[in-house]
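Down below is the structure, laid out as structure tokens.
Note that this complex is displayed minus one protein chain, with the remaining chains in position.
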Amino acid sequence: MRKIIVGVMGPGEKATASDLQNAYQLGSLIAQEKWILLTGGRNAGVMDAANKGAKSANGLTLGILPRNEQDSISDEVDIAIFTDMGNARNNINVLSSNVIIACGMGAGTGLEIALAVKANQPVILLNDDAESKAFFKKLSPDNVYLVDSAIDAIATTKAILK
Amino acid sequence: MRKIIVGVMGPGEKATASDLQNAYQLGSLIAQEKWILLTGGRNAGVMDAANKGAKSANGLTLGILPRNEQDSISDEVDIAIFTDMGNARNNINVLSSNVIIACGMGAGTGLEIALAVKANQPVILLNDDAESKAFFKKLSPDNVYLVDSAIDAIATTKAILK
Amino acid sequence: MRKIIVGVMGPGEKATASDLQNAYQLGSLIAQEKWILLTGGRNAGVMDAANKGAKSANGLTLGILPRNEQDSISDEVDIAIFTDMGNARNNINVLSSNVIIACGMGAGTGLEIALAVKANQPVILLNDDAESKAFFKKLSPDNVYLVDSAIDAIATTKAILK
Partner (left out) sequence: MRKIIVGVMGPGEKATASDLQNAYQLGSLIAQEKWILLTGGRNAGVMDAANKGAKSANGLTLGILPRNEQDSISDEVDIAIFTDMGNARNNINVLSSNVIIACGMGAGTGLEIALAVKANQPVILLNDDAESKAFFKKLSPDNVYLVDSAIDAIATTKAILK
């Protein structure tokens, strides 16, 4: 039976301490809801922290990898999907997630949000970057949600899934 | 922790009765081994039969869909990945499976085998099509395996995974 | 011998009159420089206008189409590349263009800019949308250029190519 997938996207090497904390909490809360966690799968930053959080709550984790790499995967990824498509793999992340949560900001995260907006997928922004919020909220008022905490992000996800 | 993924590829609408029987048995045996079943995800032919077999044994099923379709997915797919890449999505199937089992023959199945051969992934041929066996075995003697039954396919998979 | 390719990206059906005028002029100026014009290839909006401008100056036009469609291509596309990858095809546009000019704004244009920024490709913004300029310039100060006219966009392109 089809399971609900929630994507958590955010910076890798450039994640802030606050991003990592939010990502871990998001992963844990997603697992508690029995949703599957989808990330970019690498062993860095928001991806890795979210996966650790999900596994701390016995969740199931799905990693969509950019290449065919076997050596830079988060240890906490249960199911690894190798795309060998580079940045274009982010489109698969967005299409396969029922809801996307963007945790932090950077070039890759901006790309994920832009892909979600283009595909009319719901995307939740959890960051303190005013310019990204102003831009994406104007671009897609109905599909972009602004929140201030991991708990709010999960509450918004529940409301979207209803 | 990384789970083992075994892909079962084969015809959709043009699957034969024998293909469907083999696919169901493959799905069931894969689930019994606690491997994840990966298919093309559509509600037709070998894909659907393999998923039904896996669910009959309480397995976990992963479907890699060619489009962003929500309406032609096998009911037995637990985790749906939407690629929106058409035939190019088959490359993801091949890269993400530890072992690929080609059950039956047709244009799509031939393509999956060709992708596996090109990516140096192990691929097991379970069909009675002499031309495909001769061609692919010559093209890649080390990565192409020929078997006569679902049980043999699983035994060969185990040997490859060792 | 390798030719220089300049990509012009912008809204399709939702292009403004100003976008269309800029796109036509960009196409014409690109052709006069003997550069190849790359667009998304459809017979709508900025893509179509840029192609018409390029052909008015005897340029060569390259269209990277999202699907395998044969019936919605701009008549002014000389060379059609069919990707069948949907929104992911925009990554090819960005990687294949020496410089990208974003003419106007919308979900698809925002995506193209985000892909360029992620790939560290130079991208020139020609629009009157303050939020997009603030967001992308902050995200990538070195690779994002802001201009006010088609003529400035071409002058900036020349400076980048030096």
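A, B and C are the chain letters, set down in written order, and residue numbers restart from 1 in every chain.
FYI, a residue touches a chain if its C-beta (ideal position, glycine included) is under 8 Å from a C-beta of that chain, and two chains touch if they have at least 3 such contacts.
Remember, it's a predicted structure, so these values are computed and weren't measured experimentally.
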Chain not shown, its touching partners among those shown: A, B, C
Hidden-chain contact residue, picked from the options C:19, C:48, C:84 or C:131: C:84
Residue of B:44, B:57, B:88 or B:147 in touch with the missing chain, whole complex considered: B:88
Where the unshown chain meets chain A, residue by residue: 68, 84-88
Chain C, residues in touch with the chain not shown (by the definition above): 1-3, 5, 36, 62, 64, 68, 73, 75, 77-84, 91-92, 95-96, 119
Touching residues (missing chain, whole complex) on chain B: 85-88, 91, 105-108, 110-111, 113-115, 117-119, 131-132, 134-136, 138-140
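Definition applied: only the chains that are shown with their structure count from here on.
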Chain contact topology (line, ring, star, complete or other): complete
Chain whose Cα mean lies nearest the overall Cα mean: A
Inter-centroid spacing, chain C versus chain A (mean Cα positions, whole Å): 29
Approximate Å spacing (C-alpha centroids) for the pair chain B, chain C: 40
For chain A, residues contacting two or more additional chains: 91-92, 119
